[in-house]
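Omission of a single protein chain aside, the complex is shown with its protein chains in their original locations.
Take a look at chain A:
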Amino acid sequence: MAAAPDHLFNLRNNFYLGAYQAAINNSDVPNLSPDDAVERDSLVYRSYIALGSYQLVVHEIDASAPTPLQAVKLLALYLSSPENKESAISSLKEWLADPAIGSNPILRLIAGIVFTHEQDYNEALKHTNAGGTMELHALNVQIFLKMHRSDYAERQLRSMQQIDEDHTLTQLASAWLNLAVGGSKIQEAYLIFQDFSEKYQMTSLILNGKAICCMHMGNFDEAETLLLEALNKDAKDPETLANLVVCCLHLGKSSSRFLSQLKLSHPDHVLVKRASTAEESFDRAVQSVA
């Protein structure tokens, strides 16, 4: 393993753990090699995307930027508005077909992300399955979990562990897997999030992770404290809101405010969709009885 100091470590870590603003603020790292600089820029732009500043990214990346940044721009375009989706996907496919740039890991990563958004997991895996970077592996784990194939996810995780067991993404991926598998694995997931919270700054991602573990272990009081703390950090975060809804239901508290907040800000969130389909089926059932 290379002994040189890893300059981008903090930046990457912040990004992975959802401390996007911190990632942007601390992105001014001196003495970067050209490759590192590109990686730095792509991480910064992706942080902006995560914060919802799609237009900023679209404007700042011009045609002369290297492929990875172009890919990031595509992601911003894709997410910015529903109208752009089609064009973004088509140019993405075009680039992937280009042998000169088709194998660029960031391009493949973006493709994976986009197709995951499209819920076209097969297409996504087509590009990410080959792996190559920790992020690609982590995305694989995520996709497999979405496909409810934890066996494949575990295999992916194992290969990540072989590369670097202590890598943040490896830890994060194993926490996801543990959560998906459930049972006694929850405790391990909790410890991983606990480690993160001791070592890095608290982000709503870490807090939510801990809260989910707590809820799985039936510890709803602690989960609520954690979630409220997360809500303090970001009052509009859909995951926090969704988890709070669940948590409040279990605690016997009213969850309607969080739910309506979620409906307003993120009408297409899974929880909202499922709630509304459930309501519809309930209505149907009522009608059939009436």
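In this section, contacts are C-beta pairs under 8 Å (C-beta built on N, C-alpha and C of every residue); 3 or more make two chains touch, one makes a residue touch a chain; residues count from 1.
As a working rule, contacts and distances are computed from a predicted model.
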Protein that the absent chain corresponds to, by UniProt name, given "Trafficking protein particle complex subunit 11", "Sodium/hydrogen exchanger", "Coatomer subunit alpha" or "Radial spoke head 6 homolog A"
"Coatomer subunit alpha"
Using the document's definition of touch, tell me which of A:K199, A:K236, A:R257 or A:R284 contacts the absent chain.
A:K199
Among A:E165, A:D221 or A:E280, the residue in touch with the chain that has been omitted
A:E165
Touching residues on chain A - with respect to the absent chain
1, 3-6, 9-10, 164-166, 191, 194-195, 198-199
